[in-house]
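Every protein chain but one is kept in place in this view of the complex.
Naming follows writing order (A and B), and every chain is counted from residue 1.
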Amino acid sequence: MLKMTHLSKVYRTEVVETYALRDFSIHVREGEFVAVTGPSGSGKTTFLTIAGLLEEFSGGAYQLDGVDVQGLNDNARSRLRNEKIGFIFQAFNLIPDLSVAENIEVPLRYRGFSAAERRRRIQQSIERVGLAARQRHYPAELSGGQQQRAAIARALAGTPRLLLADEPTGNLDTQMARGVLELLEELHRDGATIVMVTHDPELAVRAQREVHIVDGQVVDVATEPRLVSGARGRMQL
Amino acid sequence: MEVLPILSAMRRNKVGAILVAVQMAATLAILSNALFIIQQHLALSSRPSGIDEANLFAISNQWVGTPPDESALLQTDLAALRALPGVIDAYATNSYPLTNSGWGDGADLKPDQTKSSTHMARYFGDEHTLNTLGVKLLAGRNFTAAEVVDRMYNDQAAPTALIISRAMADSMFPHGDALGKSIYTSGNKAQTSPIVGIVERLQSPWVSGSSWAAGWVENTAIEPYHYLAKSFCYLVRTQPGQLENVLLLSQQKLFEIHRARVLDKVQTLTEARQEVYRDDRGLALILAVVCAVLLAITAFGIVGLTSYWVAQRRRQIGIRRALGATRGAVVRYFQTENLMIAATGAVVGIVLAITLNLWMVSSFQLERLHNSYAVGGAVIVLLLGQLAVLWPALRAASIPPALATRSV
Partner (left out) sequence: MFKYYFSLALRSLRRNVVLTMLMIAAIGVGIGASMTTLTVFRAMDADPIPHKSGQLYAVQIDNWGPADHSMDTGDKLEDQIDYVDAMALMHAHAGARQIAAYLTGFALTPANPELKPFKVDARATFTDFFSMFEVPFEYGAPWGSGDDDARAPVIVITHELNDKLFGGANSVGRTINLDNEDYRIIGVMAPWNPMPRFYDLTSSDFEKTAPVFLPFTRAIDRHLLSWGNTSCSKASEEGWEGLLNSNCVWIQFWAELPSAAAVEEYRRWLKNYAEEQRLSGRFQWPAYTKLHDVRAWLTYEHVVSDETRILVLVSFSFLLVCVLNAMGLMLAKFMGRSADIGVRRALGANKRAILAQCLIEAGVVGLAGGLLGVVLTVLGLLGLRSVLSEQILELTHLDPSGVCIALALAIAATMIAGLYPTWRAAQVVPAWQLKAQ
């Protein structure tokens, strides 16, 4: 699903070159739930922006769902993002001018779906996250957890192949965080491929697999799949 | 003060700063030129005509057909007008000041000149003219009744006496010895006309800035004629406060004397001044309105942009406040920033204003801009900027230092 090989990312300023990622390889298979961890400044976020086609990389190769993304122009990248990737942001990033339903509609609009199809998908994903009653509300009128659910609904609406989550519970209190995490696990059980960046080891263990990044390189890959149900059990303690 | 940090902040917001500077430059260029044009037109329209405008009115008289004894009828009319209660004096003429319509001619010192010494407006009048107009006789004498003769449209005889304006006298006789001299007027090369009197000031009818008489608007000569023509004017001077009353009365009187006439245009000289300068004052007013709106738009634009910059730098300002910047320092920061932008704009604006003016001078009949207008415009624009930036700057100063500790 997501395959990076010997990928590197260099930030250049006038005086210094900084490697944010160096000889970075990772392979996420279809249906996996991968947690990417590491200290701050390790390159987690860089990895995610490149994975999400928000930024170009400097060297190596990246295949997304079998498509080699190197050298694609802005339009093609925009389309790939739109069709294949769902984003879940730490700060939710709902557009404040738009209601929940309208926020969910944004990627569907760019996808070019008909009005009827858009309505169907909005309905489906909004119910999926349990916000049907709030679809006409504006982000400011929702709690943090509800906002994140709305954001997840927006990410799901286009039925993406890959969900990218960046500290999805970072701005939430424990109880809301738990709800959001359960939702992610549920999505995973239903077959979604999820890559989640977090610095919280508590969260990371609930993924199937944990990838640890230090100084822009993968240092430790826990290959042994863990049982999701087991993870949940521990959380309930 | 903190010029360098402001400069570096501006560098990161180049376009915004440039937009404000360009806007201020353009505002300055328009403003100074417009103010200059306003001043010129107002100055033009407030020149004195030399006559007692407040107590004068004019009646355009047009006979139906040709009355049997035109000359006698004119005399009867005049006698009746002069006898009306409240009337100081009255006379008949071909034309009068502030009308943009009349007779003009060259005036020569010698009979064989190829180019006239000067030009002048020709007013016909009689021994009552000076008293009616209220012009001051500086030297010489008034016409005598015996000098005044009837004149038809295309009569060619030279006038037997002339009373001229001082400006006219000075332009023909720079040494101040015009009185008693004789000059050639009205294209008659055979006869001269003696100058018997000089009046202090009597303006020609053509007062527009771009009229053919622009160069000799103060040059006039009164000739001792009763004008026998289909159309001519009566001028009547009244006692102060009697104008409206006499104006109605005199029309009734004239119709009583002879019904078959048209009193086409009856206007006070105050109205005549308003009408003749209407476009000049109108233009000044329009430009003034444009200037006012222009300043408002520029000011609000600065308010809008600065507010945006303040919003953008809220956190930065909070941090500065937390590090000990006073409210005054924050306000000064934005004022200094605006001053630097406005000063740049002002320098560009002054150049722009002068360029615009030079171009207008070459394209239109327009004078060169006085430098004081460009400088004055610059001062206005700088003050405007300071004023406009004050509100957003005060808002910035009210950002709490605590903002720095809050992560968004």
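Rule of thumb we're sticking to: contacts are C-beta pairs under 8 Å (C-beta built on N, C-alpha and C of every residue); 3 or more make two chains touch, one makes a residue touch a chain.
Values in this document were obtained by computation on a predicted structure and should not be read as measured data.
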item: Selected residue (touches chain absent from view) among B:G106, B:P194, B:G376 or B:P401; value: B:G106
item: Residue among B:A43, B:A145 or B:I297 that touches the chain left out of view; value: B:I297
item: Candidates A:L48, A:V100 or A:A177 - the one touching the absent chain; value: A:L48
item: Touching residues on chain A - with respect to the absent chain; value: 45, 48-49, 52-55, 74-75, 78-79, 81-83, 87, 89-91, 93, 95-98, 106-107, 109-111, 154, 158, 166
item: Positions on chain B contacted by the hidden chain, ascending; value: 15-16, 19-20, 22-23, 26-27, 29-30, 33-34, 37, 62-66, 106, 114-116, 119, 152-156, 186-189, 210, 212, 229-230, 255, 260-262, 264, 275, 278-279, 281-283, 285-287, 289-290, 293-294, 297-298, 300-301, 304-305, 308-309, 311-316, 356, 360, 363-366, 407-408
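Criterion: only the chains that are shown with their structure count from here on.
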item: Chain centre separation (chain A, chain B; CA means) in Å; value: 74
